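For this view, one protein chain was removed and the others were kept in their places.
Here the chain labels run A and B in written order, and each chain numbers its own residues starting at 1.
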Amino acid sequence: MNYLTRRLVTFPLVMLGVSILVFISIRLVPGDAITAMLGTEAGLLTPDQRAALEAYFGIDQGWLVQYGRWLTGAMQGDLGISVTYGKPVLDVILERFPLTLELALLSMAIALLVGLPAGVFAATRNERPSDLIVRVFAMIGQSTPNFVVGLLIIFILSVGFGVLPVMGAFTPFFVDPLQNLGQLILPAITLGFAFAASVTRIARSAMLDVLSEDYVRTARSKGVPALSVIWRHALPNALIPVVTLSGVEFGYLLGGAVIVEQIFALPGLGRMVLDAILQRDYALVQGSVLFIALNFMIVNLIVDLTYVMLDPRIRLGDR
Amino acid sequence: MTPLLSVRDLHVGFGRDPAAHEIVRGVSFELAAGETLAIVGESGSGKSVTALSINRLVDFGGGRITRGAVDLRLADGTVIDLANAQEHQLTKIRGGEIGMIFQEPMTSLNPVLTIGAQIEESFRLHRGLTGRQATAAAKDALDRVRIPDAARRLKYSPHQLSGGMLQRVMIATALSCNPRLLIADEPTTALDVTVQAQIMALLAELKRETDMAMIFITHDIGLVAGIADKVMVMQAGEAVEQGALNAVLDTPRHPYTRHLLSAVPHFEAGRAARTDYRRPETPTEGSAAGPALHVEGLTVRFPVTGGLLRRRTGNVHAVDGVDFDLMPGETLAIVGESGSGKSTTARAILGLVQPTRGAFSANTNTPHGRGRPSVQMVFQNPYASLNPRLRVDSILAEPVIAAGGRISPETTARMTMLLERVGLPLDSLQRYPHEFSGGQRQRLCIARALMLNPSVVVLDEAVSALDVSVQAKVLELLVDLQKEFGLAYLFVSHDMAVVERIAHRIAVLYAGQIVEIGDARSVLSAPRHSYTRQLIAAVPSIERRHETFALDLRQVPSLIRPLGFEPEQAEWQSFGADHRARVEG
Partner (left out) sequence: MQFLRAILAHPSGRIGGVIVGVYLLVAILGLLGVTPHDPLMQFRIDRLHAPNGVYWMGTDLFGRDVASRLMLGISQSFIVAFASVALAATAGTVLGLAAAWFGRGWDGLIMRVMDVLLAFPAILLALLIIAVVGPGTWTSIAAIAIVYTPIFTRVVRGPALSLKTRDFVDAARTFGSSRHYILTRHLMLNLVAPLTVQVTLALAWGLLTEAGLSFLGLGTQPPASSLGLMLSDSRNLMEMAPWLLIFPGLAIMIGILGFNLLGDALRDILDPKMRRAAA
């Protein structure tokens, strides 16, 4: 069976697993949902009111029925109602998603633009001083948590230049590109820092492996110039691990960068999930986790498509 | 006339201090246009490094030319010293003046580029051709190496072609710009013998068509005879002997050359077959003189699945109805090329592969047999068949423990006895596999196989991974052990020269079936089946000088058959007392 077909077949299976896991974890929260939602006020409810609320949130039935209802709803885009926002869960999510998506794209762009050339360069300078410098930077980059990077950026800006990063409501790119970028560039650099370091490291090691392959020697024996050996013959073979890493990191970023959003006070998906957890808005937690997992799986599928484009052995082979 | 290439006092070193770690130490030779020089040596002799120094590819492997000159005469008569040339000069010379082909065709082509793109690249770089012109030139290049259906093959990716085809593509690429020197670094070592013969024939023919000089690197001195004008023998980084082909092969002066020529198994068409065993005329079943291993109708099929639902659409007939008897003290060699099913046969007998049907029984009446497994196996790759994390004493003890025994003083005594017998030092027991060389490891594997005193030992390409002179010693050891312990060997191999040294009987396997079986001398000297003949004709030999092989483009038959397919009942024809071949339709 074809590689891609096999991935497509497992996709719904894994999604089903994800939905079950999300559903069950939410039901495992101790105490009943109404009390969790309303806190002490729940004590003021009459039994009738409580029953009505349970019916409204669909928690008056057995787990299996609830799950079935939730799943059929989810497949039609109905993820329920968020208690904190008083709106459909999907609307709340989609309001937050553009910022998260843009931030993820910007971070990945930074990571690839910096990391890929740095990694390739270091590989061609193997063990020489310039390689060591790149490796030291990449090592430090990979070891610095993004909240440390973010706090340091804010610290340097405020102490050194007396300015604070733009905070507050999100300005979409199409409304005011400059304002938008001004708002997102620092968080994107924060997120791109470690990401670029990882890309550098993986690109370097993959390139080193490929450069010692027989076919690179063949290319050189044909008189292919050094630059063309690297970019045309070696790089396409070294891209698969880079694509894998970038895909995973990007997928994770699509789930929202909780900590960085928190530091820069950005209204993204990550903070929304955190708030939903803290405020016990379970419909929102459930819906957004499912949404994020779906995004992650879609990114994985795109990664698989990229493999297929990159390597004819995956395209034509059985693997 | 100045020679095309003149290498003088070449020194090549590796690492941080190249002068202190020299792999090539003062090699000199000359090569005229149209001439072929063969460089012969074992692994580590520096033969490949010498070749890679000529087009300076050695620079990319961490090597440096520390001393000496490599003078190449260009087409316009000027001479350039490649040892001191700049990289931009070298890129013009590589591919343009000097073409190169390598040992592993499977890994030497870029997996993500099409065959066509890789050949066209040479034309673009050295001829300035683009677009349709380059494609047309690439097609002509494939035609030239006799690849059928060239236009379509241009769009193929490397993994869609067989090793032999890929080596043709490599040759097409290397020769695309009519280089005046071709360096061939063990170009046929990774290929089957019959494919090797094809590639050798092709190289010889292309050399005749052009006036190209060639440097042919090989460990197989037998292969040299067919193609070289001059021979250079290398050992430990030095050229110990060089001269004209006949002079080196017929009157070798250096002891190492003599050693290579005498110690290394050469194929002698049955004249070197063993004569130390005679089969009983009529082997009687069940008696003490019965066969040590009896195999009947052994069939192994692997399912082929297709479609979304992974339905079974056919079978790979890896082994199809193989029968033979193996008598105590006898060696039966199973020979065949890759895909013939010879290894699958061995693995099925050891229970590593589930046979689809067929029966085999091993005689358990050995002195220490008593229900223990009486068949043991030695694998091809001595680096993979010993667990790197276990000490030798644990390795040798494993079969005993597996058979429910304990490490008693007797076990230890047997370990020491066997170690001594296979020629390893006694302190080996406390050491780890990585402290041993390939040949020593194979000796360890042999000792391990003998721990339980088996009656049959299956040797699956047991000497193929070893250097030629080590091969000879291990073969000698195997013969000695066979006599001492009365072992029966099932010797699986693709190498006719090795088989001739150890086999009493030979079974030739082709596409999963035995096509010819019988007395070794008879099969090797008078092969009856057309495939056996082809196989034997393809074996290089120092006797055959400047031989021209005929080109043959037959492909190996597919072993995939539809569901329910059964091969026809074989018809056999006998030639003498112990020699029969399948009748060909």
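Going forward, contacts are C-beta pairs under 8 Å (C-beta built on N, C-alpha and C of every residue); 3 or more make two chains touch, one makes a residue touch a chain.
Fair warning: this is a prediction, and the values are worked out from it, not measured in the lab.
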item: Touch with the omitted chain, as defined above, among B:I401, B:M417, B:A570 or B:V583; value: B:I401
item: Residue, one of A:T144, A:Q179 or A:S228, that touches the chain absent here; value: A:T144
item: On chain B, residues whose C-beta touches the chain left out of the figure; value: 347, 350-352, 373, 375-377, 379-381, 384-390, 394, 398-399, 401-403, 445, 448, 452
item: Where the missing chain touches chain A, by residue; value: 10, 13-14, 17-18, 21-22, 25-26, 28-29, 139-140, 142-145, 147-148, 151-152, 154-155, 158-159, 212, 251-253, 255-256, 258-259, 262-263, 270, 273-274, 277, 285, 289, 292-293, 296-297
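Here, only the chains that are shown with their structure count from here on.
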item: Residues of chain B that touch chain A when the two form their complex; value: 55, 57, 60-61, 87, 90-96, 98-100, 102, 104, 107-114, 121-122, 125-126, 157, 159-160, 170, 173-174, 305, 307-308, 310
item: Complex contacts: residues of chain A adjacent to chain B; value: 1, 5, 211, 213-226, 233, 236-237, 310-313, 316-317
